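The complex appears here minus one protein chain, its other protein chains still in place.
Chain naming follows the written order as A and B, and within any one chain the residues start at number 1.
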Amino acid sequence: MSTTLTLKTAAQLRATYLRGEMLPSIFCDGCGLGNVLNYTLWALEQLGTDLDRTVFVSGIGCSSRLSGYVNADGMHTTHGRALSFASGIKAANPDLTVIVFTGDGDGVGIGGNHFLHAIRRNMDLTVILVNNFTYGMTGGQAAPTTPVGSFSTTTPYGNIEHPLDICELAKAIGAPYIARWPVSYPYQPIKSIAQGISKRGFSLIEMLVPCHTAYGRRNGLKDLEVIWQWYRDHVVLLDDYDHITQFGSPEEQAALREKIKIGVFQDVERECFDERWAALVERVKL
Amino acid sequence: MHTILIDERWCKGCKLCAVNCPPKALHMAERFTKRGIHPPELALNGRCNGCRLCELLCPDFAITVTEEAGVHL
Partner (left out) sequence: MSTYRERIRQALGGKVQFVQGDDACAYGAILAGCTFFAGYPITPATEVAERMSEILPLLGGCYIQMEDEIASLGAIIGASWTGAKVMTATSGPGFSLMQENLGYGIMTETPCVIINVQRSGPSTGQPTLAAYGDMMQARWGTHGDHEIIMLCPSNVQEALDLTIVAFNLAERYRTPVLLFIDGELGHMRERLVIPEDGEFELVDRVRAERRAGYKPFEAGESLVPAFAPFGSGYRTYVTGLTHNEQGLPRTSSAPIHDQLVRRLSDKITTHSDDIVRYEAYHTDDCEIAIVAYGLTARTCRDVVDEGRRRGIKVGMLRLITIWPFPETLVADLAKRVDAMLVPEMNLGQIVHPIREAVEGRCRVKLLAKIGGDLHSPHELLEALEELRCQPR
């Protein structure tokens, strides 16, 4: 894989990849969803992906509106069900590259079951899951990822439920490629998205995206600069995490409890559904 | 020398570019765009090193840095 971005300007990039009539986006000013889209486009550019053979699938929610901005085949489906539609597309036509935009609520809340089984089947999908700790489109309700103690419109006294670690869940079921990055790091997600698209099988790129409007506002992180800084302060690279666990001082180790691990969680090879189905057909077909 | 072009139809004035500019070459303009926001502008031309971070971090695809240079990952 090339490690140099081809020298397109952002203007060229958006002319190539975006539906101009859909912009400006519907997102709040400063919303990192635009960054996620931006990074995805750079990854596609890096890979030289054929947009005529790529389908962007999404569910419902802020993040799921991303599919509509890309000038390619796209499917904006029902809430939580993007992975089932995407599985159907991929299984019916394995030659297509299928990229899914989803959110934490869409992907692992209402759509949690599809998430488990798409990974179990190892459908060859690239899932870019935007985690913003909340249901943003509906105005900031508690999500399966909302940190304990956080305030939302439905946890006015603080959230008492334990949040879900999406990457660890995906790892437990055996997704061949898993990475998590905050939007404040542009280069790593571009690489991970590109690696995910290249990977045969299910790849998950969880993007930590600050939602200053619906989440931040109720949790002392209303200001964009402040919430971006919160993410910088609350993430730790997997390597550093392991290092601190082994060699860190008790204070450093205690601080880890407040931090979200980022990095590439898994990068292995595992035969995917369409390869196995093709082999089965080869064995039995008339 | 690098120039920064802002697409004022798309810029929402979120300041992410200015806040994250490593050499602090960008600042938010006093003037209003048609959308009613303060767009970023290059305050100190000489300070821009063409890193294109603003272009990458702009969530609204509104910034173009014009310079023919490679960005190594």
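Rule of thumb we're sticking to: a residue touches a chain if its C-beta (ideal position, glycine included) is under 8 Å from a C-beta of that chain, and two chains touch if they have at least 3 such contacts.
Predicted model only: the values in this text are computed from it and were never measured.
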For this session: Taking the whole complex into account, name the chains on display that the unshown chain touches.
Result: A
Seminar exercise, completed: Among the options A:C62, A:M75 or A:V183, the absent chain makes contact with A:M75
Exercise. In the complete complex, which positions of subunit A touch the hidden chain?
Worked result: 19, 21-22, 51-53, 55, 57, 67-68, 71-79, 81, 83-89, 91-93, 95-96, 113-114, 116-117, 273, 277, 280-281, 284-286
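The working rule: only the chains that are shown with their structure count from here on.
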Problem set entry | List of subunit A residues in touch with subunit B within their complex | 3-5, 7, 9-11, 13-14, 18, 23-25, 27, 29-35, 37-39, 42, 184, 186-187, 190-191, 224-225, 228
Exercise. In their shared complex, at which residues does subunit B touch subunit A?
Worked result: 5, 7, 9-10, 12-16, 19-20, 35, 37, 53, 55-61, 63-66, 68-73
